[in-house]
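Structure first, commentary second.
Excluded from the complex is one protein chain; the other protein chains are retained at their positions.
We just call them A, B and C in the order they show up, numbering each chain from 1.
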Amino acid sequence: MDAAPTEDWAERVRDSFARQPAMALIGARLGALAPGAVEIELPVEKRLAQQHGYVHGGVVAMIADSAAGYSAYSVVPASASVLTVEYKINFLAPAAGRLLRAHGRVLKPGRTLVIVKVDVLSEGDGEPRLCATMLQTVMVMHGRSDEPRGPDHVATGTRA
Amino acid sequence: MDAAPTEDWAERVRDSFARQPAMALIGARLGALAPGAVEIELPVEKRLAQQHGYVHGGVVAMIADSAAGYSAYSVVPASASVLTVEYKINFLAPAAGRLLRAHGRVLKPGRTLVIVKVDVLSEGDGEPRLCATMLQTVMVMHGRSDEPRGPDHVATGTRA
Amino acid sequence: MDAAPTEDWAERVRDSFARQPAMALIGARLGALAPGAVEIELPVEKRLAQQHGYVHGGVVAMIADSAAGYSAYSVVPASASVLTVEYKINFLAPAAGRLLRAHGRVLKPGRTLVIVKVDVLSEGDGEPRLCATMLQTVMVMHGRSDEPRGPDHVATGTRA
Partner (left out) sequence: MDAAPTEDWAERVRDSFARQPAMALIGARLGALAPGAVEIELPVEKRLAQQHGYVHGGVVAMIADSAAGYSAYSVVPASASVLTVEYKINFLAPAAGRLLRAHGRVLKPGRTLVIVKVDVLSEGDGEPRLCATMLQTVMVMHGRSDEPRGPDHVATGTRA
């Protein structure tokens, strides 16, 4: 029995995202939303840069991680939350341009585990360019949605 | 021909680390240093937390990434810099306590690629506890050390 | 400067594949070939199964690894060979059906490193089904093509 989105999935994603201080800190926002496919947008700003003017890799990983978590969160029951078990990320090109967009997409919406891929593209300099790609395993925590928290708390560790 | 530390490896690591705004932003500092084994320490602060008071997973990944990059950087020639190609991270337990310590260790100091493992432990609540573990592939950029930059710029992408 | 296919890329791929005893052992063969996108097909046979009749995960990983290696090999100079640095694989569904098809695709054809993704689909039971997905980092060994060997020897270790 695979996970499937609830009626209010988009509202739950927006509510949870609004409670993420870390996303606000770096200026990230939600982009296009579909069940199992959540985008995070990040306007490129100087304060996010490393020494060469590219966005810091840690920041690229943060928006990819978040896009993965919310893509998974969009297909779990209202009574569940999600937790990042692990991910792998390959960095393919410098993260520049005007905007970074992390496209999450659920590959396997399992009851206990949701497998998600994320592509991060940079936009604003001609063709969008693939900067990074991630494969992530997300755990569904059934019966743990009552607290005001979202998928981003996720990345702090599995209590599996 | 494998990489080997230069005489001034520790100075180069300290110089480079001091130029990392992102590390300063989160309050991270260098810990114990040995050739091929660099520690990053992070005092746990409220502003780094997600909703449950644990340190945000993105921040855990940032110090692990940095410990990996500097562990590699400590064994490359003075004329080289390093670049994160990819990593995988597993989150094992909530990142709490008073201090997080990311222990990097070079597994394979190749001429072109350096493979590094990192364990992140939380300290301050009894026994140190393993929070996360990372395997990272780092590329050595020979002949590219002249610019004032360090291994952290690394994570923005390989120009391989 | 990125890698680009030579004129005889397809011939070199076929020659190299023909020298892989391990692929012959499991009955794998080349499928559709394009520069940077090589498919490996594997007819599902009883002797490749584990206890439940599904194809053994190790065998699934072998064809994915091979599809990644040859996708990379198809875009490197004739004077180069390739070596698997590392990969991550997620298993998404039991590998059943009549045929497994591993679709490799180069994401980043760097001069030194080629990043490849692979999807393994099972065919023969209605819609093809995604069984596994892999992200792989391949190293290009310039000036080392003279020996009669192919990309599969690859996975035994980087001499980076």
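Here, a contact is a pair of C-beta atoms (placed from the backbone, for glycine too) under 8 Å apart; a residue touches a chain by one contact, two chains touch by 3 or more.
The shown structure was predicted, so the numbers you read here are calculated from the model rather than taken from an experiment.
*Asks:* Would you indicate which residue among B:V60, B:V75 or B:L135 is in contact with the undisplayed chain?
*Replies:* Per the contact definition at the top, the residue touching the missing chain is B:L135.
*Asks:* Which residue, C:L42, C:I89 or C:A102, contacts the hidden chain when the whole complex is considered?
*Replies:* The missing chain is touched by C:I89.
*Asks:* What residue numbers in chain C mark contact with the hidden partner chain?
*Replies:* Listed in rising order, the touching residues are 19-22, 47, 50-52, 54-62, 65-66, 83-95, 131-132, 147-150, 152-159.
*Asks:* Please identify, in ascending order, the residues of chain B that touch the omitted chain?
*Replies:* Touch with the absent chain occurs at residues 88, 90, 92-93, 107-108, 115, 117, 130, 133, 135, 137.
*Asks:* What is the set of chain A residues that contact the non-displayed chain in the whole complex?
*Replies:* Residues 85-86, 88, 108, 110-113, 115, 135, 137, 139, 158-160 of chain A touch the chain absent from view.
Definition applied: only the chains that are shown with their structure count from here on.
*Asks:* Indicate whether more than half of the residue numbers at the chain A-chain C interface occur in both copies; give same if so and different if not.
*Replies:* Same: when the shared numbers are divided by all numbers used, the fraction is over half.
*Asks:* Taking each chain's centre as the mean of its CA atoms, how far is chain A from chain B in angstrom?
*Replies:* 23
*Asks:* Please compute the C-alpha centroid of chain B, do the same for chain C, then give the distance between them in whole Å.
*Replies:* 32
*Asks:* Check each residue of chain A and list the ones that touch at least two other chains.
*Replies:* 88, 90, 92-93
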